[in-house]
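Before I ask anything, here is the structure I am working with.
The complex appears here without one of its protein chains, the remainder shown in place.
Letters are used for the chains, namely A, B and C, taken in the order the chains are written, and counting of residues starts over at 1 for each.
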């Protein structure tokens, strides 16, 4: 109810602040008997945090080690709640002292203060992107539900700083640190990153998520449609400002004749719908795109106010990424997995 | 859980098929003591169904009359569930008999059949846009919660069939049947509608929703962020394939310096964020845009299959709109009102 | 959230006041393909309302006719919400005018007024036992989920007005209007009813519910245990003031040696546990008992206050039952069925 629980059957509850002792997540409703170990989860966590060789990432080094505190027995899930914890290690709270009374533009400082009347200002507190590590951890559990059903989720960069990927060479994704499926635009993306880093500025982009192997029937009309649930899931990631399914906004400029996917005995002729019809998966590939805004923490001086509502200037130092891409990619995958695992289990109640 | 309930405190449960005896909605969690009469609700319903003079609408005549069956006493809400019903009158089920075993392209026929194993094929059954009348009715109740708080919701057409509105003259909206805030493009939009009608085809477009007067603090991080809830609400409307907040997809191509809204003692200098920061309303105008796909029911012959998965041709006759716009506009407003009323009440629990 | 929804997967939302135009219930989450017709439901409704030959019942004649407004197609459920409605016919509101400003002892008049600040006083409004008709109707739908699984629910009177049934002759239940499984005490119960009717007073009693054929595994530890859910379900019926499972309060005076049910290869040797261990059904017969308070509407003059908090005398005329028993029996069965159907579907998510 207070917004930290997600899902209805496969249900996660996330907790933790950027600079508290730990962050974590409780996964409830996971079926029993599935193999689960810290290694299953750690692999995804490591992708969220690829270390210093990532061009768009900050040099900060946080070894996110996940521990399983409950819900498994002898390597298998038991059907009881799975508690995952990641202790915070590399947090330097002192460097945030200057932000106690100042609202950073583009951040939630001013809205958290307005909503709650007080806030943990250190590193963004609960609003920190660090919270998404718990989503990735929970998503790895969801993957254990999806894998036996043959459902595979994959996300990648299709735009960064205005440079658009034209190809969808999925094999290329793991071969470049930007997770871009178009080799030919990677150099331009990196050049754009370097340029913007020198300016003390930051970049946004667009991530596309594909789901293969999703069976017909997931999604609960009329309010818990699969596309609605995916949209909410994506928009709940801090940097995301837009979501579209299949042709998305482009569909708005098509005619019905152009946009309808003809159906043949072999399947759909096109996939303008993005694998979802009337809120229910059609069996075709699900395609989602999300707009990622540029990271608001920039080195350039900005205009803002303090808690006394006086005008002040702010210049945010410290370690900051140039773009939420590519770190946001495993988060997008995780949220997709969480939605799908939940709806796969919901579908099982129809027998 | 099965998808027909929306909201957590201000909570609605919708029911009904296109060609059943009635459709309706139960509104639970509405505070007591608010004035409510059928007239409050009827005005919004009439806007969803403006009648034959609407250029994009079909000539079908359905007098949607709402009745209040419970939850009010002497003109005021009592805090008990408010049951609203609209009897179906103008439904001709026979004309749908040919669709019993054929899946219309772009519709949910094939996915409903796949999900449930059977379906009410008449007029789209539960997947019919007719269901949205119950959303509009419930939204009118939500409005009674929002109005005393000074929150106002307004939606309008900003693109139709590729014709883009450049101005936001809100006074113009009620003066044209397309609900377009730019007088100068209305003729072109109407010409496009006429052209497409002659071709037996249909059109999509983009609707923008504005919320004025929203206080700081609505939205529940991290999963029930206000933008996430709005995205889900919008995407739960049948024809919607994309949602964006503020700059939305355009923000993905900006830098942080360009996209961050500077804060001054007088407020935000810009509103790229669309009135929401870190999932919480900032007090600025909330701006949402939704991509509306073209109506899939078209008079042109299309390729599809029947339940035996044999290839068949289909040509959809009968009464159909050219575009979901403008009828979808009060639906977008209603979903926005439902989200806001729910979050206004949720915020009250923080005291 | 506001209390009119029950169940998590098999989920019902009830609405309606005693003297409004209708009462009803929306059943969401019912699996598709189950046979359902008004006749299935009507039979249970008629048991709740057996008419004038019932010794403990008032002579009022309300023909409760249920209608199905949605969610079925050609005699089967479709997986979409099932809307059931019962129009109110025999309501004489004028006779309640004197109760507008007076709080009846033992009723919710004073607490509804305190909670909501206003209330529909006519016939108890939302607090009327009439609301339970919607539970019985929904329970009949739940029964269609339970029957294929071989689960059978049966309730009966084990105490009325201090007269205790010593035998459990289940065949006798349908042969007497008190639904008592002990023929030998029926005469005494009827004599007690006559005596109390002459005094203008009313009686309470105890109902026992048995569930046969329940498989092992229903119930979700640790908060949604099957006994907890049943307790809440029973206590949500207006007149119920106590609930116990198996030996219940008697178990509190036993030792572990006496109370533990030994387990043998053939099953449990006793059933002190009432078919539930650690909140999960054990496969043995589930046994529940509920304490039903005497009906608070009595013809004797009582002391109370009005809305100005002045002392007044009240003597409640009109048509009133002597006891909630036996009418409450199908309500107890219905609530049990609703809990079991919900948990049967919840269990299916573990696969």
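Following the convention adopted for this analysis, a contact is a pair of C-beta atoms (placed from the backbone, for glycine too) under 8 Å apart; a residue touches a chain by one contact, two chains touch by 3 or more.
Please read these numbers as outputs of a predicted model, since none were measured by experiment.
Asks: If I consider the whole complex, including the chain that's not displayed, which of C:99, C:188 or C:206 touches that chain?
Replies: Checking the options C:99, C:188 or C:206, the one contacting the hidden chain is C:206.
Asks: Where the complex has a chain not shown, which of B:69, B:140 or B:345 is the residue touching it?
Replies: B:345
Asks: In the complete assembly, which of C:45, C:173 or C:231 touches the absent chain?
Replies: The one listed residue touching the chain not shown is C:231.
Asks: What chain C residues would touch the chain not displayed?
Replies: The list for chain C reads 1-6, 8, 14, 103, 105-108, 110-112, 114-116, 126-127, 131, 159, 161-162, 196, 199, 201-206, 216-225, 227-236, 238, 241-265, 269, 273-274, 276-283, 291-298, 300, 302-305, 309-311, 346-347, 350.
Asks: To test your reading of the contact rule: which positions on chain B touch the chain that is missing from view?
Replies: Spelled out for chain B, the touching residues are 1, 8-9, 29, 31-32, 79-80, 221, 345-346, 348-351.
Asks: Which residue numbers on chain A touch the omitted chain?
Replies: 1-5, 7-9, 11, 13-17, 20-24, 26, 28-30, 32-33, 67, 69-71, 73, 76, 78-83, 85, 115-120, 125-126
In the analysis below, only the chains that are shown with their structure count from here on.
Asks: By mean C-alpha position, what chain is farthest away from chain B?
Replies: The chain farthest from chain B, judged by C-alpha centres, is C.
Asks: Averaging only over C-alpha atoms, locate the centres of chain A and chain B and give their separation in whole Å.
Replies: Here the centre of chain B sits 27 Å away from the centre of chain A.
Asks: How many angstrom between the C-alpha centroids of chain C and chain A?
Replies: Once rounded, the distance between the two centres reads 46 Å.
Asks: For chain B, which residues are shared contacts with two or more other chains?
Replies: 1-5, 8, 14, 115-116, 126
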